[in-house]
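Handing you this structure, nothing more for now.
The complex appears here minus one protein chain, its other protein chains still in place.
Moving on, here comes subunit A:
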Amino acid sequence: MSLLAVVTERDQVVYQTTFGSTTLHGKQLVVAQLVLGSALDMVDEVMWTTRNRFLKAVDRFNDQLISAFVTAGNYRFLLLHSSRHEDGVLWFFLELYELFVKVTLNPLYDRGLPVKSKVFDERVQALAAKHLG
């Protein structure tokens, strides 16, 4: 199971979803969200130490890693995952970036609002199955 969140520079969560066979319930989900939230501070630190958008694993929680990716427009992608396959995570982020750019290009979408597109949802799930499976 993994949790993905897309967060603006003002820490607004615009998109969040889970992947994997076992879904998160109640408390588990809240804990996972908190873990991602606290990782944001790490992201803010690490992002200035590298030229790359992909920050690799910025934090860990028990046996899970938190990987991050920062877009040029300062959206942060955070992924809580157990996969140790770094390249897979990188490809996932890169393709997610492409999908997300399309969302932000929508003239009727405003920065900071929740992303509600079903098409985006489906494509993100497909991406996760492809790269994080």
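The working rule: a contact is a pair of C-beta atoms (placed from the backbone, for glycine too) under 8 Å apart; a residue touches a chain by one contact, two chains touch by 3 or more; residues count from 1.
Note that contacts and distances are computed from a predicted model.
K.L.:
Looking at UniProt, which of "Trafficking protein particle complex subunit", "RuvB-like helicase", "Protein Mss51p, mitochondrial" or "Glutamate cysteine ligase regulatory subunit" names the chain that isn't shown?
P.N.:
"Trafficking protein particle complex subunit"
K.L.:
One chain isn't shown here. Among A:R60, A:K116 or A:K130, which residue touches it?
P.N.:
Only one of A:R60, A:K116 or A:K130 touches the chain omitted from view, namely A:K116.
K.L.:
I need the residue numbers on subunit A that touch the omitted chain, in ascending order.
P.N.:
On the side of subunit A, residues 102-103, 105-109, 116-117, 119 touch the unshown chain.
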